[in-house]
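Excluded from the complex is one protein chain; the other protein chains are retained at their positions.
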């Protein structure tokens, strides 16, 4: 835990033997911090012209984190969330046909379990989504088209890697 | 659930009376989707010249979501997380003295429970952080300086509102 | 925060004005502790002779907590979890046809996203389940029979209350 901070001379630590042993357990049993470089992880296609850049597939909790990018204005069909979804807007404008607001750069959105809505993205929109649990995509008559969860997104990504000859980035599964 | 989607004529729904009753319970007992406009929620100062724009203070789970902005290059002291922290990089560059990587626009970072590190942000850096649980800030000798949790961030925000005459935006507590 | 603890004379508190203001925010914006008396919340029927006693329907996160009781030995069809499920065994024996273990009083089970299994409960078994996200029940040919989430369990409970003339216990939705 020696700090590389050039702005301070580090004084002697007051950590006890007990503290240090517990910090050793963090190393032994804990998870390390993870840094995902946006340039290194490429885009892969989804549906309706949408592109996905994966950030994290946390299969133990069922959480998917990725950037959704619409090179052209497009829609993502009516769907229902079974868990909490959050969104950070990186570029462009997007929203849902069911709501009046239009999200632009910096806007933050929380979608709660049980809600049903239809996503639209303007040309060039990029949104970082964190999806907990599964999403049900519905047909226009409200019948179920398909359910997607973290493994569905993993499948899209792994298939793309296999087809394009890119290696699967194992750091995404953490 | 009538859709305003202009691109499709909506066919008759196949939802049954049971489905509709359950959707009514979503309205009655569920939480609605929330949209936070980045322009409407202002910045308030924190420490070392850092500015905070709140996105969400989820007091039931102990989660804080906010953008951290460094108008000038600065540091945030050595600290330890007791829960998972995730970060989406909006602008500029940032990182930790303890790690080699430099996060730039689009980079995603996950910080796990138990880890200790010292944040540095380059001039103009903006990062959207989701903080679960509390954070312990440490002095240079590793003794505890202060613990912050969601209520500490609420306190910073509410105090700033009171001092500056801005109304507290109650939509942030959801 | 005066303590009723008879074993200690409480000395003067060292809490500062800042601490007290922040504790006031816990009262104002936080959630209170909740106690659910097992006797007060009754049982209601589900399927295959299984009975449910609700503990909590956390609709904001999509979490359902309830005791499942099998007055007679029974099965719950093959299903797939889309989130984490945990189980504390209160009485009797239970397990899954797909696994060798038999859970008895005190046994703890964690079921992870994506797993598929078929529950069997011995006569008199009582298990406290915490279910995150939705559950897909499958027919014998692995086609989807029905998806249940927190609102499905709320629906079962509310319908039972209406049919039996019991008031809906609003404390369960927290």
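Chains: A, B and C, in written order; residue numbering restarts at 1 for each.
Everything below uses one rule, namely that contacts are C-beta pairs under 8 Å (C-beta built on N, C-alpha and C of every residue); 3 or more make two chains touch, one makes a residue touch a chain.
Owing to the predicted nature of the structure, the values given are computational and were not obtained by experimental measurement.
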Residue in contact with the excluded chain [from C:47, C:110 or C:146]: C:110
Chain not shown: contacting residue from B:69, B:151 or B:173: B:151
Interface with the undisplayed chain - residues on chain C: 1, 3-5, 7-15, 19, 23, 26, 30-39, 53, 55-56, 65, 67, 75, 78, 86, 88-90, 96-99, 101, 103-118, 128, 130, 140-143, 174
Hidden partner chain, residues of chain B it touches: 59-62, 82-84, 112-114, 132-134, 136, 144, 147, 149-151
Where the unshown chain meets chain A, residue by residue: 18, 21-23, 25-26, 29-31, 57, 59-61, 151-152, 154-155, 158, 173
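What we mean here is this: only the chains that are shown with their structure count from here on.
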Fraction-based call for chain C against chain A, same above half, different below: same
Centre-of-Cα separation between chain C and chain A, whole angstrom: 28
Centre-of-Cα separation between chain B and chain A, whole angstrom: 15
Contacts with 2+ other chains: residues of chain C: 59-61, 151
